[in-house]
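A short worksheet on the structure shown next.
Note that one protein chain of the assembly has been removed; the remaining protein chains are unaltered in position.
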Amino acid sequence: MTFTPTELEVEGAAGGEVVREGAPVPPPASGRRVARAFLRDRAAVACSVYIVLIVLMAVAAPLLVKISGYGPLEFDQDAVDPNLGGIPLGAAGGMGADHWFGVEPGNGRDIFARIVYGARVSMLIAISATLLTTALGVVFGLIAGYFGGRVDMVISRVMEFLMAFPALIFMIAVLSALPAENRQILLVLVISFFGWPYLARIVRGQTMSLKEREFVEAAKASGATSAQIIFKEILPNLASTIIVMTTLAVPGYVGTEAGLSFLGVGVVPPTPSWGQMIASSVPWYAVDPAYFLIPGAFLFLLVLSFTVLGDRIRKLLGEGTA
Amino acid sequence: MIRKATRAAAALAAAALLLTACSGGDQEATGGDGPGGTPQTGGTVHMLQNADFSYLDPARGWDGGVNAFYRLVYRGLTMQAAGDAEDPNAVVPDMAESLGTPSEDGLTWTYTLKEGLKFDNGDPITSAELEFGISRAWDPEIGIGSPWLKNTVEAPADYLGPYQSGEHPGIETPDERTIVFHLKAPFPEFDNVVSQVNAVPFPVGTGAGDEFIKDVIASGPYTLDSYTPGSSIKLVRNEHWDPDTDDVRKAYPDAWEFEIGLEGATIDERLLAGQGSDVNAISGKIQPATLARLQTPELQERVISAEAYCVTYMGMDTTQAPFDKLEVRQAMNYAVDRTSLQTASGGNQLALPATTIIPDAVNGHKDFDLYPSEGNAGDPEKAKELLASVGLEGGFSFTLDIRSNPIMQAQAESIQQALAKINVDVQLNVIDTSTFYETIGTPSQMHDAAITGWCPDWASSSSTMVPPLVDGRVITEKGNTNIAQINDPGINARIDEIRAMTDLEAANTEWGEFDEEVMALAPIVPLLQEPSVFLPGENIAGYIPNTSMTDLTIIGLSDPSRG
Partner (left out) sequence: MIRFVANRVLGMLIVLFLVCLFTFVIFFALSPDPAVQICGKNCTPEAIDQIRANLGVDQPFWTQFGTFLSGLFAGRAYGTGPNAIDCAAPCLGYSFQSSQAVTDMIVQRLPVSATVAIGAAVLWLLAGVAGGLLSAVREGRFADRFIAGLTLTGMSIPNYVLALSLQFLLVVTLGWLPFPQAVPFSEDPLQWFQNFLMPWIVLAIGMAAVYTRLTRANVIETLQENYVRTARAKGLSPGLVWRRHALRPALTPIVTIFGMDFAGLLGGALITETVFGLNGIGKMAADSITKNDQPVIMGVTLLAAFLVVVGNMVVDLLYTAIDPRVRVGSSA
C-alpha cells in the first residue's frame, strides 16, 4: 500500500506519490537547523505530541486501565439497558465518571479501556509493517538500482506486478481464508508483501542516479567492494528519502489495519482494535453516535498526525528549511 | 435443521436474517387480525431482506427463510397449519384430501389427491407429477435439501433420482389420484415427512441441472414473474391455482416483491420511516439497535414479537478430558451467566435464558432447571465446589469453537467472562461462517466445545429436537449433529422407546421427560432461546409469525390502494 491513507479505496493510485522516482537527491540538511525549524512549526509539534501520547497510552495500557477501573474485556451489565436491546444507560453512550468514554451497547464493555488497548494493536501492526516494508523496499531497491541489468529487470517486473494487483481485495481474500491464529503477524506480512515496491521503486531510482556520481566512481576506483559502496556510500545518501517515506507510510498502514479489521478480517475478537470498534458500531450509529465517534476520532487524528508530520519532515529535509 | 453441518452460507444467512433463525409463534397474537386490521384482496406486499434465498428449487433449499417462500409457490400433500390456526404447529392436508392412511404394519402410507389441481401452465397435477417431484430428492446433486424423504422412504442404494435412474421404485401411483409410499421402517410421523418442502410436484422430465435455479413451475397461488439473483424476486398470481382446493392459503395480495441485498440497518430505517410503498413492507427480525427507537405509541402498536423455537447451546466433547467428567459439565451449566448472555444478544426482547433443550414453543416442552442460579446469573460457588470435587479447583483451559458472527462472538465473550470466575480459561476459535458447521460436524476437527444452535425439523413434536443432539448412534465422521459425542446406552434405548410410540401426544410428553433425563447428564449447556421482534409496515394485516416461520400465505394489505 502506498502513502495515501485513503488507499483502501484507491487501489493502484499512483497519485499519492510524494517523492518522485529518479528525483534529484537532495543535499543532506544540517541536523540542528532542521530541528530548530521543526520546533518552530506548530502543526508539526502538535502532531508529534499526539503521536507520543498515543504511544505512551499504548505502552501504559495496563496501568491506565487500572486507574479507570475496567479492563478491555470486562462486561458491565449495569451500564446497559436490557429492555432496549442493550443500549448504554445515560447520555452520550454512557459517558460519566465511571466509564470515561462510555460503554459498548450489549455487553457494557468500557470504551476507554478498549481504545487504550486498541492503540497497542494499531501501533504495533503499523510500526512492524513499516519496518518490514522499509527493510524489503530498501534492500530490493538498492540491489535493483545498483546492479541494474537482469537483476533490475526481474525485481522491476515483480514490483510492477505487485503494484498492478488489487491489493485490498487480495489481502482480504488471503486473510479470510487463513486460520485465525497469529492474525497480527499475518497482517504485518500481508501488508508488507504488497507495500514494499512503493519504497523500492524510489530507492531504485535514486540509487541509479547516485551510482553515477563522482564519489561512487572514486570509491570504485579505490577498489571498494559492492557491499562497501552500497552501505557506506549510497545508503547514507538515501537516509532522508527513507525517513520521509517511512513517516508517510505509517498512516497508510494504520489505516489499512483499521480497514481490514473494519471488514472483519483483521485482528480476532475479543482483542480490541479501532477498526473493529468502528465496524461493530455501524448498526448503532443512529442511536449511539458516541460509539463510532470516539474510535473514529482517535483513528482520524492518528492518521492525520502522521500524514502532517511526514509532510513537514519531507519539506524540511527536502528543501533544507521550512 | 438449518444448524446442521455443511450448509451453504447463503442459506444460513437467509435463515438468520430473514425469518430470524427460526422465529417462534406469538400465541397471544393468534386470536386477532394483527395490527393492521383485516387483510383485503389486492395490492403488492414488499419483503425487505438482506440475503437472497438459498434456492428457488425446493429439492435444494431447506431453511426457515426459504421454507416460508416455498409456501407461496409450491404445494405438497400436507403442510404446516396456517399461522392463525388454533395449533399452528399442526400438520394439515394440502393437496391430499386427508392426512395419510398407514397400513397395519406402518410400512405403507396412502394419500389421495384432491381434484382440480393444476400447475401454473394449466397442466393437471396428478400422482405421476408428484412422484416425479418427490423422486428428485434422491438426485445426489439436486436433492440436497430436507433428508427426511430419503431417510424414511424405501429405495435401493443405487437409486440416484429420476434423471439418472428413472422412476422411484418405492413410490407407487396406482391411479391418477392415489400415491402410495413404502417405508424402510414404521414412521408414525410420516405426515410430517410429506409436508417437507421437497415433497412437491413437478411436470415429469423437468428440472434437471440448473433449470430450477432460476425458474419456478408453480403449484401454489403465486408464480415467478421475474428473478434477479441477489437483488429481487417478483411473484404474480398463478391463475391456475384454485382457492377451492386450498384450505390454508388465503393469498390476499395480487403480487409479491422481495427486495434483496439490503443492509439490516437500512431495512429497519425504511420500516421506521414507512415512506411510499414501505407501508406495505415486511422483513425479518429487527436489529437490537432499533429496539431503542420503537418507543412511540404508533410504532409500539406495529411491533410483533414471536417466541423462539430453536435453542442456542454450548456442546462439550464428552470423550475428552476434562468434559468427560459429569461434574465438570455440570459446573459449566452452573457457571454460565445467562443474564449477561441475554444482554449480549440484544437484551430481553431478543433473548431469553434457556435451561431446557426443547424450547417453550415446541410441542413437548417441559419446564425445568436442574442447575438453578439467582437471576440466571450463574452460581460460580457451586461450580467451583463441583470442580474441586474432581480435583480441578485450580481450573483448566479449553478451546471454544464459534462462528464469525457478531452476536455469536458476544455470546462467546460472555462465557469467557463468566468462566474466568471459576478459573476456567476459554480460548475462542473463530471459524468462518461457511465452514463452521462443517468443522464442528467433524469430530476430529472440533475443539473442546462449540456454541451452536438447533431447531426441530417440525415443531409439532420434539422427535427431531433432542435425539439428533444426544443419540450415540448418529455420531459420524462428517455432518455429525451429536457434537457432545455422548453415547449413553440408557439414552439410546429411551430414544427408540419413544420413537416407537404411535400416540404422538403421549410421545411428546415423554420427550419432555427425556429432555430432563438428558440434562442430568449435562452433555450440553443450554444458553438461550432467541425470540424475534418484527416491525411490519402499517398497512400490513394478518402478520402472524408462527412457530417455525412467518406464514406469508395469510398476509395481506388492509388497504390495497395505498403505497
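A and B are the chain letters, set down in written order, and residue numbers restart from 1 in every chain.
In the analysis below, a residue touches a chain if its C-beta (ideal position, glycine included) is under 8 Å from a C-beta of that chain, and two chains touch if they have at least 3 such contacts.
Since the structure is predicted, the reported quantities are computational estimates derived from the model, not experimental observations.
Colleague: Going by the contact rule already stated, which one of A:A35, A:A164 or A:A218 would touch the omitted chain in the full complex?
Modeller: The one listed residue touching the chain not shown is A:A164.
Colleague: I'm checking contacts with the chain that's been left out. Which of B:R60, B:R75 or B:R494 qualifies?
Modeller: B:R60
Colleague: Write the list of chain A residues that the hidden chain touches.
Modeller: Spelled out for chain A, the touching residues are 4-6, 8-16, 18, 160-161, 164-166, 168-170, 172-174, 176-178, 251, 255, 258-259, 262-265, 278-279, 281-282, 285-286, 289, 292-293, 296, 299-300, 303-304, 307-308, 311.
Colleague: Using the document's contact rule, name the residues of chain B that touch the chain not shown here.
Modeller: Within chain B, the residues that touch the unshown chain are 4-10, 13, 52, 55, 60, 62, 139-142, 144-145, 147, 150, 163-164, 208-210, 213, 228-231, 261-263, 265-266, 269-270, 273, 275, 404, 432-435, 438, 477-479.
Rule of thumb we're sticking to: only the chains that are shown with their structure count from here on.
Colleague: If you average the CA atoms of chain A and of chain B, how many Å lie between those two points?
Modeller: Once rounded, the distance between the two centres reads 46 Å.
Colleague: Report the residues of chain A in contact with chain B in the complex, numbered from low to high.
Modeller: Those residues of chain A that touch chain B are 73-75, 77, 80-87, 105-108, 176, 180, 264, 268-270, 280, 282-284, 286-288.
Colleague: Note which residues of chain B are touching chain A in the complex, please.
Modeller: 264-265, 269, 287-293, 339-340, 342-350, 404, 406, 409-410, 413-414, 416-417, 428-432
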